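A single protein chain has been omitted; all remaining protein chains appear in their positions.
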Amino acid sequence: MNLIRTGKSGTLESSDVMITVRNNPANKIEIKLKSIVEKGFGNHIRSFVESVLEEMMVVSAIVDIDDRSALDCVIRARLETALHRAAGITVFNWEEIQ
Amino acid sequence: MPENAAGREIPRTIHGLQAVKPFEGSFVNTPLVRIQKGSRTLPRLNKLVESIEQAILKSELKDGMTVSFHHHLRNGDMVLNMVMDVIANLGIKNLTIASSSLTSAHEPLIRHIRHGVVTRLVTSGLRDKLAEEISHGLLDIPVLFHSHGGRARMIESGEMKIDIAFLGVPSCDVYGNANGYSGPSACGSLGYAMVDAVHASKVVLITDNLVEYPNTPFSILQDQVDYIVQVDQIGDPEGISAGALRMTRNPRDILIAQYATHVIEHSGYMEDGFSLQTGSGSISLAVTNFLRDVMLRKNFRASFALGGITGNIVGLHEEGLIKRLLDVQSFDKEAIRSIAENRFHTEIDASYYANPHNKGCATNKINVVILSAMEIDTDFNVNVLTGSDGIIRGASGGHSDTAIGSGISVIVAPLFRGRTATVVDRVQTIITPGDTVDVLVTDHGVAVNPKRQDISERLKTKHLPIYTIEQLQEKAEKITGRPEPVQFEKRIVGVVEYRDGTILDVIHQVKD
Partner (left out) sequence: MLYVPGNNPNMVKDAHIYRSDSVMFDLEDSVSVQEKDAARFLIFRALKSIDYENTETVVRINGLNTPFGVDDVKAMVRARPDVIRLPKTETPDDIKAVDKLISEVEKAAGIEEGSIKLFAAIENAKGVVHAYQIALSSPRLVGIAFGAEDFVTNLNTQRSKGGLELFTARQEILMASRAAGLHAIDTVFSDVNDDEGFRREVELIKSMGFDGKSVINPRQVSMVHEIYTPTMEQINSARKILRAIEQAESEGSGVASVNGKMIDKPIVERARRTLELAHLSGIYLDEMEEEEFNA
């Protein structure tokens, strides 16, 4: 997946997460996490986001995460939405999405 | 036989008297009274001193002493900061502060701790930045956390000696009669302060509302008071009390409140003449409103409510549904109005409220109590002091006092907040031991302590989603995931005292 612009999704409401993704000129994955549950879940969220990026075949991205204690499925949904928006995809490939 | 100063012969020993001290003159041995009648110099007809500094100097505050405050002015308190600033300026150091609790208004203490003015805290709770700093090791000596009843116990027994009590009072006369329900900084009950006034070696009252003598009715008595200081403002009214607290519209809170009401109704502890105590959180308020519906439906009246009194409890009393109110702390403007006007809304002090070692405290007489929790574990131990991240952010308060005293203690809380589970394997800090906690009510289900088979039996067929607490913990973990355990240093930053003075738990410094 190639990110051609900045994609943003989610809100700062409690239990939600705001995720912004864009291409990384340094051609690697860079995750910037700000989370109200950093202590208990910070590491988990980082590796979870990494694995989703890998699954979606994203190799270059800057991912800004402002987490308000969202569950994994919410983080994943917001990330997928942001990535599709950043990639300018309007035709979704549901066969591939697990 | 020698003559006394009135010219009478008094024998040196008299049968039945330990010692005989002859009369020396009317004014000689009563220093507080005028030196002679008709004199225009009238010493000690008032206890006013010019400034806080004067009060401190006259009270002879020294390094290493214990000073006390109360938290009836809540987030609007200005007294503690005013007094500590003056103390710091005078170069006094190594003080212990014993405040009934500390709120977000007390962040300036951080500075005083850094400069060595304050080296020890004895309190029911800590909040915000001050709490965070202490969690990260700001103080050398661990903070001693106590319950409301525990504080009264340690003061009354002499375990903790207060050298000087600095008590902010919303109204006061020149001789020291003070109450909390009149004046611009009215706060209602002065229950915590009253204990300090009785037992502290020196008592300084600080008021922004000096009134005519005698200021009756009074909560603090003139013969307890040494000095009085008049200042412009003792507290910010916005922070002292809330306006009318409206019932929550949050469907989750309402759901929990509905379950809790159902539990209480069928627990066997709600009958005509029952007594209750509720907290001031939104779920507790909703429960009170729903209990009202049950009371109207079943034609029950409560004999009394204890607290922590809020406007909606006052409303029930004025409706005739609760006969009497016992008030150690008035939370909002309605409660303050009521305690001022109504002699059946009675102020009680912290010892009467919850001291486990006196001749019988009010919490012993409670049937139903509704409490909150930050965390509760599978042994039903409750934590209301530290977050799941190990950082201090709350207060012990009356939680453990009321849990044990009540016929049924009901904890109301969402199963998880965001992705932080409320029901855990093991709480970070135990404030209230599990064998005093009876029922947990969450939005996902209800768990009854296995020690309370009687309650379990009664709730069986009442269409409640009942689970074991282990099942609730698993449910929570399945949804939120399991957090990494918090990393702590070896150093202890807080000690949790149970209401009887024994040590229940310790809080370690968080690693960062």
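For clarity, chains are labelled A and B in written order, and residue numbers in each chain start from 1.
In this section, a residue touches a chain if its C-beta (ideal position, glycine included) is under 8 Å from a C-beta of that chain, and two chains touch if they have at least 3 such contacts.
Keep in mind that what you see is a predicted model, and the values were worked out from it rather than measured.
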Considering all chains of the complex, which shown ones does the missing chain contact? A, B
Selected from B:18, B:216, B:299 or B:461 as touching the chain missing from the view: B:461
Given B:46, B:182, B:258 or B:456, the residue that touches the chain left out of view is B:258
Omitted-chain footprint on chain A covers residues 9-10, 13-16, 70-74, 76-78, 80-81, 84-85, 92, 94-95, 97
Could you list which residues of chain B touch the chain missing from the display? 251-252, 254-255, 258, 443-444, 461, 463, 465, 478-479
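Just so we're on the same page, only the chains that are shown with their structure count from here on.
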Distance between chain A and chain B based on Cα centroids, please, to the nearest Å. 46
In the complex formed with chain A, which residues of chain B make contact? 388-390, 417-420, 479-481, 483-484, 486
Of all residues in chain A, which touch chain B in the complex? 14-15, 36-37, 39-41, 43-44, 68-72
